[in-house]
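One chain of protein is taken out of this complex; the other chains stay put.
When the chains are written out, they are named A, B and C in that same order, and each has its own residue count from 1.
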Amino acid sequence: MMAIRLFEERVNDLYTRALMPGLAHLYIGEEAVAVGVCEALQPDDYITSTHRGHGHCLAKGAVPHLMFAELLGKEAGYCKGKGGSMHIADPGTGNLGANAIVGGGAGIATGAAFASKYQGTGRVSVCFFGEGALGQGVLYEEMNLAQLWKLPVIYACENNLYNEYTHYSETTAGDIMARPAAFGVAAQAVDGQDVRAVHAAASAMIDRARRGDGPGFLLLNTYRYRGHHVGDVARDYYRPKQEEQRWMADRDPIALHAAWLLAQGIADQAALDRITEELTAEMDAAVDYAMKAPYPDPGRVDEDIYA
Amino acid sequence: MMAIRLFEERVNDLYTRALMPGLAHLYIGEEAVAVGVCEALQPDDYITSTHRGHGHCLAKGAVPHLMFAELLGKEAGYCKGKGGSMHIADPGTGNLGANAIVGGGAGIATGAAFASKYQGTGRVSVCFFGEGALGQGVLYEEMNLAQLWKLPVIYACENNLYNEYTHYSETTAGDIMARPAAFGVAAQAVDGQDVRAVHAAASAMIDRARRGDGPGFLLLNTYRYRGHHVGDVARDYYRPKQEEQRWMADRDPIALHAAWLLAQGIADQAALDRITEELTAEMDAAVDYAMKAPYPDPGRVDEDIYA
Amino acid sequence: MPEAVAHAGRVPPKADAPVREITFGEAIREALAEEMRRDPKVVLLGEDVAEAGTAFKVLKGLVEEFGKDRVIDTPISEAGFTGLAVGAAMTGLRPIVDIMFGDFIALVMDQVVNQAAKSHYMSGGRWKVPMVIRATMGATRRSAAQHSQSLHAWPSHVPGLKVAIPSTPYDAKGLLKTAIRDDNPVVFFEDKISYAKVKGPVPEGDYTIPFGVADIKREGRDVTLVATSSMVQVALGAAAMLEEIGISAEVVDPRTTWPLDEKTLIESVRKTSRALVIDEGSFRYGVTGELASVIAEGAFYELDGPVRRLGARHVPIPFSPPLEDATVPAERDVVDLVRQMCNK
Partner (left out) sequence: MPEAVAHAGRVPPKADAPVREITFGEAIREALAEEMRRDPKVVLLGEDVAEAGTAFKVLKGLVEEFGKDRVIDTPISEAGFTGLAVGAAMTGLRPIVDIMFGDFIALVMDQVVNQAAKSHYMSGGRWKVPMVIRATMGATRRSAAQHSQSLHAWPSHVPGLKVAIPSTPYDAKGLLKTAIRDDNPVVFFEDKISYAKVKGPVPEGDYTIPFGVADIKREGRDVTLVATSSMVQVALGAAAMLEEIGISAEVVDPRTTWPLDEKTLIESVRKTSRALVIDEGSFRYGVTGELASVIAEGAFYELDGPVRRLGARHVPIPFSPPLEDATVPAERDVVDLVRQMCNK
């Protein structure tokens, strides 16, 4: 979680200093979701991610220097600079791709689960998406298919309360949990700020899916601390500052987990500080690497269109 | 109901004698659904219909001779021959159009309800669709919108057990009734062969919608006696003959209603026979009219592209 | 990415209202506001269109004036709200839907093409679908392959739709008003870069620009540059550079791909005897093919050489700046090609 937090802070910094092209959607505040779920996966399990994907990618095993290189459009990046922030993909870590189409991962994750079942590989796939994707009809088509064919896929809905600048209650009728249930998909709601709770719920669902008992749906209640994207700084018109402060003060996933580790005597403050320090150094080195890495030669533009 | 039955028998006859171009999807066996629902509507309420739309159109007030003319591609038809069987539309009876895209009426009916609410006209719209349309994601997008905005629209799902040649249980996970409920849409299941039950349920939901209490969903359990389309005659590979015979013998909507009328003393057999006779004459005259009506001049092909 | 603000557009002399310089985005907003004042049947639907005023802030202020009943935030359901708009249009409203990124028209093609475009014809002219689908287009924002496409060729291919693709604030305002008053479904493409970067004179108050009337953005003698949307600025920039080396370029903007003003295109090329068509859509099977064919057919005997075309490179739009910059035609590309065409 700390790695993701530190990664995202550097993304914000790079962007603010006009060193990063395009846009970026920060995952700060939601770290426990990606970490809790991905820790329950095997390395060769699959994920699909979203426009807010850095956390998922890192949690599934991506290394920061190749991610920064991609975010800066460098040849050394995961996608040779062709994808950027919203399209990090990596077969090596089972990452089928971040996706800039809301709900765009639903078909892909379900299809990977189909192939897993067909080939008997036992792999599970997790489809991460924001609660905004509940507006995309294709999600229901996929849940129906997954349940009909008992596919090993988990739909991980990150409810951070906002579809961009609109509160989800203005866009979402009825009860979210009833939606997967309507298609027969097993569903569970979890405190998305509690990494252990997320991990426990995800593990149970992933095991169940791997056993052949069909898909699952996790509703992960969480919050993004920052703007919808790095440029979204004046947010008062759509959400109160106090709301943000409350989440940060009371529900920070990293602080909550640190407190638990300390209380359980699993780690002392020095150990935690050391981890933070090491990660900070790693992230700084990764940024440095990416900043120095060369851009692709313009001639590369015509490569990789067709396999 | 009898009018629809007789109409459809003539369609079948015209087609079998190679007098009708294209395809037709017969509504025989499902008459109580269209009649029960449309009898609960006002003349200026709206409907959207489907590829299997003759029954809806007639029940909403279409006259047979203009329908036959359309089915035969004649200039005198409801759509000047440009639409045909799958596209009967008629502003005069609030018919927004039959639709050859499965689920294609969902947006249109919901939009008509939106306009009704916006303009305060008090009109309700009914979206007829087969249970196969439950596979189309846009239906859920529309139900979500309708419930969020409390639109006066009724989703009338005709479950005749088959999506073309595939039993709905192979295409539909979970419990159908839970689907509208998941979006907060009031739902009720009805025996679609019992015209009075359909009418009662539809009336209640339509009244509720008209009062501003939001959309409803009717699950109408029914059966098509004939093939998916007129050419689908060898059906054994996808459904047993006995199943067809059982429905026809025990659950025929016209026979059931006739029996009730007789039992209640509302009509005697002679009255019923007279109705059948009159309708038969009307239908024969309508076919005759349509057969004699001229085709559109080919030059008309370029008209009506733009308003 | 263009850094400077381009000043674009002329106001025809007949306009008598006061004229200000405003941006392309402001012109869009002004057209919407004026039409909403004029006709209560006009409603706006889309994601974050109300308080947020869209991702591009183009609609800022509208909800304050017209209220949440007419400027309506939707769920992220492009097919859903576009389909809803079709039905609302058939039954008395004039809805305008906002497709945040033009790439998402892929999600609404069924509603637009199988429903909106065909309802009038299939009903023998009995139903009408007066709606506008506003969609963005254009690359060079480092938004990568799913947020950079210019897909206006698709609806242009479909009978029953009209397609507008304005390049200047003046045209944007006048064409959008025409679109809203049109009784047919109109797909209206707005270049994202132009929102803030293209400024030009626009009369206050009401005026409309008819569909199917091309505009000669610059007169010239030696070559005709037929350009659309963002490419009009590129063509004008190139024309200025060409002037310096003694090539006089005429720049013609069709303004609507359908209906199409074939006559003006053909006449211009009959005069100049050379034509280059420039469009930001993907190069193959797109807008350039149609326009070039129309010209090659209509001006065949006056042409000094083949009609040439420039479009976006036939690749998914890459994220990396040096790669993206190699995908969309730039002034330099136009100048080089025209010099070759003129043997200069």
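Convention: a contact is a pair of C-beta atoms (placed from the backbone, for glycine too) under 8 Å apart; a residue touches a chain by one contact, two chains touch by 3 or more.
This structure is a prediction, so every number in the text was calculated from the model and none was measured.
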| item | value |
| --- | --- |
| Visible chains in contact with the missing one | A, B, C |
| Residue among B:172, B:193 or B:221 that touches the chain left out of view | B:172 |
| Contact with the hidden chain (one of A:89, A:126 or A:173) | A:89 |
| Options B:95, B:116 or B:136, residue touching the unrepresented chain | B:136 |
| Contacting the left-out chain in the complete assembly, out of A:77, A:174 or A:253 | A:77 |
| Sites on chain C contacted by the missing partner chain, in the whole complex | 103-104, 106-107, 109-110, 113-114, 117-118, 121-122, 144-146, 151, 153-154, 156-160, 257-258, 260, 281-282, 284-290, 292-293, 296-298, 300, 303, 305-309, 314-316, 318 |
| Positions on chain A contacted by the hidden chain, ascending | 46, 48, 77-83, 87, 89-91, 96-97, 99, 101, 104, 106-116, 118-119, 123, 125, 137-138, 141-142, 144-145, 148, 303-307 |
| Chain B residues that touch the omitted chain in the full complex | 21-23, 73-75, 79-87, 99-104, 132-137, 163-166, 170-172, 237-238, 295-298, 300-302, 305 |
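FYI, only the chains that are shown with their structure count from here on.
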| item | value |
| --- | --- |
| Chains touching both chain B and chain C | A |
| Remotest chain, chain B as reference, centres from CA atoms | A |
| Computed distance of Cα centres, chain C from chain B, in Å | 41 |
| Centroid spacing, where centroids are CA-atom means, of chain A and chain B in whole angstrom | 45 |
| Junction residues of chain C, two or more chains touched | 74-75, 77, 79-80 |
| Contacts with two or more other chains, residues of chain A listed in rising order | 134-137, 170-172 |
